[in-house]
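The complex is shown incomplete by one protein chain, all other protein chains being positioned as in the whole.
Going in written order, the chains are labelled A, B and C, and every chain counts its residues from 1.
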Amino acid sequence: MKVPTTQVRVLYVDTDQMGVVNNVHYLRYFELGRAEWIRQRGKSYKRIEEEGYRLPVVEAHLRYRESARYDDILSLEVEVEDVRAATVQFKYAIRRAADGALLCEGYTKHACLGADNKLRRFPDDLLVMLRPDT
Amino acid sequence: MKVPTTQVRVLYVDTDQMGVVNNVHYLRYFELGRAEWIRQRGKSYKRIEEEGYRLPVVEAHLRYRESARYDDILSLEVEVEDVRAATVQFKYAIRRAADGALLCEGYTKHACLGADNKLRRFPDDLLVMLRPDT
Amino acid sequence: MKVPTTQVRVLYVDTDQMGVVNNVHYLRYFELGRAEWIRQRGKSYKRIEEEGYRLPVVEAHLRYRESARYDDILSLEVEVEDVRAATVQFKYAIRRAADGALLCEGYTKHACLGADNKLRRFPDDLLVMLRPDT
Partner (left out) sequence: MKVPTTQVRVLYVDTDQMGVVNNVHYLRYFELGRAEWIRQRGKSYKRIEEEGYRLPVVEAHLRYRESARYDDILSLEVEVEDVRAATVQFKYAIRRAADGALLCEGYTKHACLGADNKLRRFPDDLLVMLRPDT
């Protein structure tokens, strides 16, 4: 098991009447993990936007393994799986911090857009930053 | 009981592990009701924004009476309580459509801002539109 | 283009600062479409739960094509792609009602669980109901 990128505690509002975290909210956890991964590489997504780039999600995939429950601490593991000239794919594993059980895994694929909303090659510093861990 | 401004059905994602709609989501229903009230007066909030005005919520109050449950149809009753030169207060009652039971009531107060984010008097057409029912 | 299963209007709260519907909320639209598809087959998901079955999402995939914007009416097209003894896969297409443009497509896969949280074969009436359109 990897060192988690960040952790988050499950709120009541994110549970549903099955008594578990509703499937919708995992994409929210993905965003949180991704933002912290980027920050830990020395830049914030906010800064990326200020520099004129945006990385909207163009594809997402989630596999729900076990349920997260109210008040659980979730460990978010994030890495870059693949980076191309103008797209990047992040990979996620969400674990229950208490025992490391895998709750959800998946990926999101992002396009790099300029301020004009057109596809753009990543600028060099982003390309270096997004290079997959080896 | 009034004719509802609009209706909405409770989704699973809006329930929590108490088996009822979580308190957070009622502000979402307020937005839905308010948007439809405005539309029924002949203008959309989208159009108001396009004309350079914005009506952010500056205050909100909610009183939760009974629980809404999954798959319930909710009737949203909306009216304007008070309109001033640059503020307007909407009032809401959310009822279970099946039996008319009052589930939640409250209000939101909005400021009228211009594109520069400064307080603005309502333009005449908005002022007429927002005049409380008598 | 198919007859949509249902339609929904984009709320302000579902937009983000890119000025479009945030990627997270499409799983919410999937739930809405799925619930209405089931209802139109003569049963509600609520009723399925009351009869002791639950169909949690075990996998989800989303491909974001174009942006949905505030106040857009979205057409939700839903169908069953595949049904097995104890799993079912729904397929979705979300279109802008105004021009039919495809905004998002994807699928969700569901397991059939009993009240004991164990995998169960679909009861006969559900199996018939979920049979893919031909």
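Definition applied: a residue touches a chain if its C-beta (ideal position, glycine included) is under 8 Å from a C-beta of that chain, and two chains touch if they have at least 3 such contacts.
This structure is a prediction, so every number in the text was calculated from the model and none was measured.
Colleague: Pick out which of B:A60, B:A86 or B:L102 touches the chain that's been left out of the picture.
Modeller: B:A60
Colleague: Touching the missing chain, which residues of chain B?
Modeller: Touching the missing chain: residues 18, 20, 23-25, 27-28, 31, 54, 56-64, 108.
Colleague: In the full complex, which bits of chain A touch the chain not displayed? Write them out.
Modeller: 9, 11-13, 27-28, 31-32, 35, 44-46, 70-71
Colleague: I need the residue numbers on chain C that touch the omitted chain, in ascending order.
Modeller: Spelled out for chain C, the touching residues are 12-13, 15-20, 22, 24, 70.
To be clear about the criterion, only the chains that are shown with their structure count from here on.
Colleague: In terms of CA centroid distance, which chain is the most far removed from chain C?
Modeller: Here the answer is chain B, farthest from chain C.
Colleague: If you average the C-alpha positions per chain, which one ends up nearest the average over all of them?
Modeller: C
Colleague: Between chain B and chain C, what's the gap in Å when you average each chain's C-alpha atoms?
Modeller: A distance of 27 Å separates the two centres.
Colleague: In chain C, what residues contact two or more other chains?
Modeller: 27-28, 31
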